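For this view, one protein chain was removed and the others were kept in their places.
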Amino acid sequence: MDALQPKKIEGIFTPLLVPMDERGQINEPEFRRFINWLIKCGVHGLYPNGSSGEFTRHTPAERRRITHMVVEEAAGRVPVIAGAAEANVAETLAACEAYAEMGVRAVAIVAPFYYKLAPESVYAYFAEIARNSPVDLTLYNIPMFASPIDVPTIRRLADEFPRVIGIEDSTGDLAFMMRMMAAIRPSRPDFTFLTGWEAVLVPMLLIGCDGGTHCSSNVVPEVTRRMYDLTRSGDTTAAMRWQFRLLELFDAMLYPFEFPYGFKAAAELRGFHFGTGRLPQTAKQRGEYQALTEILECILGDIEVIGRPNGGPARLREPNEIPPAQLEQMIVKVVGELRHRGLV
Amino acid sequence: MDALQPKKIEGIFTPLLVPMDERGQINEPEFRRFINWLIKCGVHGLYPNGSSGEFTRHTPAERRRITHMVVEEAAGRVPVIAGAAEANVAETLAACEAYAEMGVRAVAIVAPFYYKLAPESVYAYFAEIARNSPVDLTLYNIPMFASPIDVPTIRRLADEFPRVIGIEDSTGDLAFMMRMMAAIRPSRPDFTFLTGWEAVLVPMLLIGCDGGTHCSSNVVPEVTRRMYDLTRSGDTTAAMRWQFRLLELFDAMLYPFEFPYGFKAAAELRGFHFGTGRLPQTAKQRGEYQALTEILECILGDIEVIGRPNGGPARLREPNEIPPAQLEQMIVKVVGELRHRGLV
Amino acid sequence: MDALQPKKIEGIFTPLLVPMDERGQINEPEFRRFINWLIKCGVHGLYPNGSSGEFTRHTPAERRRITHMVVEEAAGRVPVIAGAAEANVAETLAACEAYAEMGVRAVAIVAPFYYKLAPESVYAYFAEIARNSPVDLTLYNIPMFASPIDVPTIRRLADEFPRVIGIEDSTGDLAFMMRMMAAIRPSRPDFTFLTGWEAVLVPMLLIGCDGGTHCSSNVVPEVTRRMYDLTRSGDTTAAMRWQFRLLELFDAMLYPFEFPYGFKAAAELRGFHFGTGRLPQTAKQRGEYQALTEILECILGDIEVIGRPNGGPARLREPNEIPPAQLEQMIVKVVGELRHRGLV
Partner (left out) sequence: MDALQPKKIEGIFTPLLVPMDERGQINEPEFRRFINWLIKCGVHGLYPNGSSGEFTRHTPAERRRITHMVVEEAAGRVPVIAGAAEANVAETLAACEAYAEMGVRAVAIVAPFYYKLAPESVYAYFAEIARNSPVDLTLYNIPMFASPIDVPTIRRLADEFPRVIGIEDSTGDLAFMMRMMAAIRPSRPDFTFLTGWEAVLVPMLLIGCDGGTHCSSNVVPEVTRRMYDLTRSGDTTAAMRWQFRLLELFDAMLYPFEFPYGFKAAAELRGFHFGTGRLPQTAKQRGEYQALTEILECILGDIEVIGRPNGGPARLREPNEIPPAQLEQMIVKVVGELRHRGLV
């Protein structure tokens, strides 16, 4: 590799949660303390202004302030990929320039959202940014929230623009990931594939992914790092044991809460104050928050990243109780039952 | 019109529910009694072996027996459109021949199901049947259960095969219905458009539909007939008043039950025995059945097609209570709440 | 009605397209000329910062500037409902205050987008805004782009907050509209129901809607106004004749283009300069634009709102040619054929 060539992006990049204070403003000291803890826990990089960072709920000025703090606090210890999508191409390019000047390794651009665009328009959008960006860029594919980026579009962008150096993919679809790798690696071996769906982190690494950007790495950074290291070292059995534990935690943080508030609740248990966030809650929702947090406490105690609650055994659930890992499926079932009840 | 030309299909065609006895067999005497009642209540035609008739849960021999009884009992008083789809084209054509011989006005062929076919294959399937059928045929489009039939395919079939004389469409999508009528009527003014989504029966008639095939006409045949007559006579206001009532009943029969068991429960209240059907139920489901039936009783009492339950006022619900018309939406809401409860 | 009570919102409210200049900035003089033309053509009100207005592609400052111009130009001749959704509740309330001061009749708030929220959170979001807004607000339900607002949530908001005075619904689902009206009108007869799906404008008015907010009214404001007047006067037949014409135009503007660029292309043919917009295009897309515009020209000539192209007959298409009204269905068909070609 050329000595001047920047290193290929690899490993666990944390899409940073953002702590808020009582007035609904970004809690800067807590954010800086959190960033330092993550780096000490072994994450390979930081990713401000992702979906985990609730980038759409911040103002343009706040998004820049967040990136500024992250780069400053990282201080060259780990690379930073900054989410740079703004209202339109001109605003996005201005953000790219600002972040390039701050010293980020790359920017991440989510596909256009709200309007669902056709592939040709998705291509045109990224091509326009790639043509003018002063910094390397990665594509952020999250079809559950934004326009999908399909394999031919990714290939076209990878072939035409050396500035496009990777993709963060949140589909969790292994066959799709393999199709991307088969289409792009022959001509662009330097291209980075990161998965954003930690429910399948170990399988994704086993099929050839370079790493992941997972909200869970805000909560258990040492665990996702260990999963990465175990997989890389060939210990699939041990890596999968952790994968099953992470899946239980992930399901418990993701499905009963609005994203990313379950992850914030769990990260609170690691000793950080995330505040109430910018999504209004009803009194009822606030009441339920406590019960849900207790479940998270048990799982984290079970994984042994926090002390066991109440000095007792970590696992409060009885062996016969239904584990949180089946939350989503249960909800589907409950709906069916409600349909049969009729009074609802 | 040519005197030999059969009359265009128009009006309310009831997709017949099938009464079962205690041994799970078709209750023939009750079925015949039911058919006679429907004709007396004013439906314009009968439609055995539709989705309402649970055609997939019967054997090929039972489907023929059902059609035979319907034609025999109708005895020329009203036309019969018989569902004739079987496992493959050869079996389907054999059924078409049998039904032609029985004297049905037309057959109805649902688009291929289980496998979801592309439009070219849907065309090939219907073309092969139309080419060989000894009887007029109608296309049955129900994309929620079977391969969709798109506008160009319908147009192609209508243009090439005079034997294809109409469509039953269960999408409830008015714009789609208008697109079909705009594409086909210029060249085939005789082509019949029937809606299978009674939630919007009156609007469908207002935009130009020729009638409908609705499961609700098993339950309140006089009401759907009245809605048809009022709309045809130009009394939109009165027709819409009934449409709102029918929508409440429809929602209460459709969403809390597996289809078509809510319609069967309501038809029982009109004095017919439909038995338990061929779908196994849990003890819990059987318990809920009673509560749901009470709701149906109130709505039917309110419409005044049955006596008011318990000699009291028809409507048991308090004015402030949430009406069954919002069942589906409430379920969506309950799911959201369950997600926040977490213990489920 | 109380003399001090503001008039119920009714009629056609145009969700304004925004003309851009060569530098990609808002073309203010053209925007003002366009607004005046719309008012002269008979629209009942104006609606800046809707989906047609590409609100997500503008900066917060631009959205305020747009509303300011609209209110100024309307000058009390027609009421204004201004889209006021910003990045979070605090920013949204600041916009509500600014727009209240400008003199809008109401604001419109789209449900939260990007993240898909559960009904309880959608309620919490609107409740927080309704509790603090200095101006009447309407709910904007567009589930294809944003979190859905379900019937119980709408009812809950209508019951608790007199400030919530109506809904713009873009589903085009008539049964859903009837369920909303059945749930809310008994307790809130003043509540306004506007449809945003002009493909079914006349049927929606026939079932009881108060009006519509349609992108098409930027292109043929006199036609949508005529459809409204004909329906209100009871001439369903004439209204439906226009509905079929509008559907053909709508399909030709909506499906082959990214929204709302087909509408902008058609509005150009009415004599206004809309520029290229903020969505980058490939060279190929620019080439196709011309062919598509010719189709729009024919349809508009056929409706006789513009002169017939080339001095010849308005309609270039041959009678046997497939009309643009089936564009969507044809695409579905083409996909099926492509699957069978294999080389694509």
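All chains are identified by letter, namely A, B and C, in their written order; residue positions are counted from 1 within each chain.
What we mean here is this: a residue touches a chain if its C-beta (ideal position, glycine included) is under 8 Å from a C-beta of that chain, and two chains touch if they have at least 3 such contacts.
Keep in mind the model is a prediction, meaning the values are calculated, not measured.
> Given the contact definition stated above, which residue among A:Val104, A:Leu157, A:Ala199 or A:Leu269 touches the chain not shown here?
Reading the full complex, the residue touching the unseen chain is A:Ala199.
> Kindly note down the residues of chain B that lie in touch with the hidden chain.
Those residues of chain B that touch the unshown chain are 24, 51, 56-60, 87-91, 112-118, 120-121, 123-125, 127-128, 144-146, 258-259, 278-282, 284-285.
> In the complete complex, the non-displayed chain touches which residues of chain A?
Answer for chain A: residues 118-121, 148, 150-153, 155, 172-175, 178-179, 182-183, 197, 199-200, 202-203, 206-208, 236, 240, 243-244, 247-248, 251, 319, 322-323, 325-326, 329-330, 332-333, 335-337, 339-340 touch the chain left out.
Everything that follows uses one rule, which is that only the chains that are shown with their structure count from here on.
> Please find the two chains that have the most C-beta pairs touching each other.
Looking across every pairing, the one with the most contacts is B-C.
> With centres defined from CA atoms, tell me which chain sits nearest the overall protein centre.
Chain nearest the centroid of all protein C-alpha atoms: C.
> Please tell me the distance, in whole Å, between the geometric centres of chain B and chain C computed from their C-alpha atoms.
35
> Distance from the CA centroid of chain A to that of chain B, rounded to the nearest Å?
Here chain A and chain B have centroids separated by 47 Å.
> Spell out, as numbers or ranges, the residues of chain B touching 2 or more other chains.
330, 335, 337, 339-340
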